[in-house]
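Notes for the one structure printed next.
Note that one protein chain of the assembly has been removed; the remaining protein chains are unaltered in position.
As written, the chain order gives the labels A, B and C, with residue 1 at the start of each chain.
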Amino acid sequence: MLSHDILIVGGGGAGLRAAIAVAETHPALNVAVVSKVYPMRSHTVSAEGGAAAVISPDDSLDDHAYDTISGGDWLPDQDAVEAFVKEAPRELLQMEHWGCPWSRQPDGSVAVRPFGGMKIERTWYASDKTGFHMLHTLFQTSLKYDPIQRYDEWFVTKLLVDDGRCQGVVAIDLATGRVQGIGAKAVIVCTGGCGKVFPFTTNANIKNGDGMALAYRAGVPLKDMEFVQYHPTGLPFTGILITEATRSEGGHLLNKDGYRYLQDYDLGTPEPRPVLRSMELGPRDRLSQAFVKEQEKGRTLQGPYGDYVNLDIRHLGEKIINSKLPFVRELCLKYENIDPVKELIPVRPVVHYMMGGIHTDIMGATPLAGLFAAGEAACVSINGANRLGSNSLTELLVFGARVGKAAAEYAARQKGNGTAVAAQAAEEVERIERQYRSGGGKGERMAEIRRGMHTAMESGAGIYRSHAALQKSAQEISNLQNRIQGIRLDDSSRTFNTELVAAIELSYMLDVAEAILASASQRTESRGSHQRTDYPDRDDDDFLAHSLAVRQPGAAPAIEYQPVTITRWPPGERVYGR
Amino acid sequence: MSANPQHTPYHPRWYRAPMPIFWWVRRWIHARFILRELTSIFVAGYALVYLLQLRALGMGPEAYGRFLELLQSPLSISLHGISLVFVMYHSITWFNLAPRALSLRLGGRRVPDKVIAGLNFAAWAGMSAALLWVTLTG
Amino acid sequence: MAVESLAGNVSETPATGQTVTLEVFRYRPEEETEPVYQAYEVPVHKDWVVLDALNHIKDHLDGTLSYRWSCRMGVCGSCGMMVNGDARLTCATFVESLLPGPIRVEPLENFPVVRDLVIEMTDFMEKLESVKPWIIRDEEKPLEDGEYLQTPAQLADFEQFSMCINCLLCYAACPVYGLEPGFTGPAVIALAQRYNLDSRDQGAGERNAVLDTDEGIWQCTLVGECSEVCPKDVDPAAAIQRYKVSSTLQWYRNLLMPWSSK
Partner (left out) sequence: MMKRTIEPFWWSLFGAGGTLAALFIPITLFINGLAIPLGWLAAPDYENVLQMARHPLARTYLFLLISLSFYHWAHRFRFTLYDGLQLKHLNLLIAVICYGGATVGTVAAAYTLINL
């Protein structure tokens, strides 16, 4: 069995930041990053808009905290948010020192742009390829630290738990098909989100909730899983994201009559120039919900891929579009054959982000000793019921750095692995080996199961939810859990067997889907992105609390609750545009 | 498909496509590249002819006259015709690639590649005209 | 009611009724020593890219086909393949533009093939690391002192070269890399140049040791195809060419004023 002091699962923004934090604070520890794709392919690469941190003199940490908390409909833990906003500027500056090409003001200082739900402009950006630049900067910077080792294109299938602590993983080396146990004193899960549980998403093919499922199977609760963010502006068909920066630069959302319909949904009155926390710069949950309402009124447009509205950025002019939104133009030209300089962009809400995730404390530690988590896979929680755009990239850095330090401190105190772990690893190796041999068999195609899951999630856990639909979907997912046991695999090769990987990913997604549906059906209130048609109001008496889904083998998960930490901002009304 | 391939588990045998000696005939863009490289033969070839002409010039009017006569032969004319095509190709590709080597900025903005290439072509035309003028008036 | 008609599962989009044949390069190291081509008949959907067609094959026709992909929006860099002989991102190449077909899909040229459309790229990763693609400074400024100032013009000096998504199309297009696998290659040199030209960096000298060599920039004969195929307009050929210019100037400077060099 291979072995390291610290093992990080995931080479996205969070994983790489954590690895660097370990290397910098505890250079004697040996840290390895396991990733199922080369790190620079991780989905952080596709983030466009920017990363939030207080930098301008008229801004304040309290403002950032308040925007985050109210944006999250008072579900974020306020101690976590305070730590987050405090450490955010330092982390983004650190990125600057590592070479991230932040866009600049004429005098050479870092430029900021406004973003949805924010009172003051505080989003740092690198053109509209912020995530791309951040990920490549982090990856390239990580190369200079000798203690950081990598397992590129290794796919983790199990967390090894013995003696009440997590002591490593089992992973498949995709190129050779070798299944291998890797021991560790601490494991950090940074596997990103799970958008692929839904059919229509901005998320990449690799976002299957792997880490959430791995932790869930190891007995760790998943927190706030009912909160799924729909981004209001995705391209129909592909789901490719049109960044919020289009709206912060001054883009308008228009219904089929060319009317800025957001004014009908308590989001303010239209002004020609963008107004912060108003209209198009309202939070994502409210904008996506407004779309559904427009749809019900028959005021959306119909296209081959369903209903849509138009995003108008023509009035910004070619110069602004080319300098601040070049990627948007490229995507529209390449994937929709429209030129946003002259034409309207068709958009519709699209599944984008998981507010929920692996339950961790403010340092990224999970209830299972030795297991840590950060990034989109984790729920600290700073995002509550709705994440504000550009808080996630910053979260990767702040909590990536924190979790790296916390895990390093923990690992420095631990001894090596027990023998039971090796036996457990051998067992898992045998299980995967059996799956290889099952290739070439008969049975249902994976695509059928996936389609079933997509239908269930879309009808049950969409923008608006109801008891009946959630129950039906939960039943369906439980059927699929049985059906996946007998799926057909064509491929029995060991070399780069992507079919086997996809099958395991599908099983991860079903677990995550189960947790989402169960958490959603227990939360009989509406808050942020979780909107119940049968319980339209927020209910602070019963639900100012995080849900914790705990896996029950062979049964629906048990849902427990944990109160929200309130420090200085008592729950209030979410007010936008007034 | 050949029989009995060797494969040990955990050590994938990579397939490496061999690069044929004449790889550049398979694809037009590569053939174009080799053609560009071959223009150098014509550049040097003409430089040699020119040198010989200068040598004849130094050897006196008769020698020079004989050389000019040689230039009038059909063989010479056709070789020069072909060479002209190649040296023109050299000039065109050379000037088109010039912006790659140069990054000029004026007033904080990068001079667009098209402009740099354009200036090169203008210089080419200007120099050619100058040489022609010298020849005609000289 | 919830948004019900969200189509997004690409296989469920309206088909045009036509079909097209994909001739796909197959290589299964356990079974064969030489690659073969396998033909698949795939429905034509408007708006489908070649990657969607491959996914259709994988989901419905043959689960054994292996290839890499992730973002489907041209930014992760994993889906590069040869499409009808050209190095392309398959997520950015529309099937419609290749009709009536057949469409030949092969792994990126000049790399060893691990399996089917998956190429071996550790060579590239090692080269990438060898040029020290991170900010190198004699002295780090403490974070408390804020950012390094960098004007938009200084940013523009290297921005283009920072756009590389490591898709390797340029390596597949560069015959010199095919002939000389030791060649550092276009994307890596462009990346080195990205740091050299960054006003915050002082590491050009260290990178020179790798780049100003026979396997580095001097291997390039300016074929220029790397820049032609680059989906992100990085223009690695320009990066290399400018590097040659500055190295040459430096060479003469060292020759004429040996005392001025370190």
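As a working rule, contacts are C-beta pairs under 8 Å (C-beta built on N, C-alpha and C of every residue); 3 or more make two chains touch, one makes a residue touch a chain.
The model shown is predicted, which means the values in this text are computed figures rather than measured ones.
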- line: For the full complex, contacts between the hidden chain and the displayed ones involve B, C
Options C:96, C:180 or C:228, residue touching the unrepresented chain: C:180
Statement: Touching the unshown chain, chain B contributes residues 19, 21, 24, 34, 37-38, 40-41, 43-44, 46-51, 53-55, 57-58, 61, 64-65, 68, 71-72, 76-77, 80-81, 83-84, 87-88, 90-91, 94-95, 101, 123-124, 127-128, 131-132, 134-136, 138
Query: Residues on chain C that touch the omitted chain in the whole complex?
result: 175-176, 179-180, 205, 208-209, 212-214, 218, 221, 244, 247-248, 250-252, 254, 261-262
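Note that in this section only the chains that are shown with their structure count from here on.
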Statement: Two candidates, A-C and A-B; the one with more touching C-beta pairs is A-C
Message: Can you work out the whole-Å distance between the CA centroids of chain A and chain C?
response: 26
- prompt: Using the average of all C-alpha atoms in each chain as its centre, how far is it in Å between chain A and chain B?
  reply: 54
Message: Where in chain B do residues touch two or more of the other chains?
response: 12
Field: Sequence positions of chain C contacting 2 or more other chains
entry: 29-30, 114-115, 120
Message: Considering only the defined contacts, which chain A positions touch chain B in the complex?
response: 175-178, 494-496
Residue ranges of chain C in contact with chain B within the complex: 27, 29-36, 85, 109, 112-115, 120, 153, 156, 175, 178-179, 221-225, 227-228, 235, 237-238, 241-242, 244-245
Field: Interfacial residue positions of chain B with respect to chain A in the complex
entry: 9-12
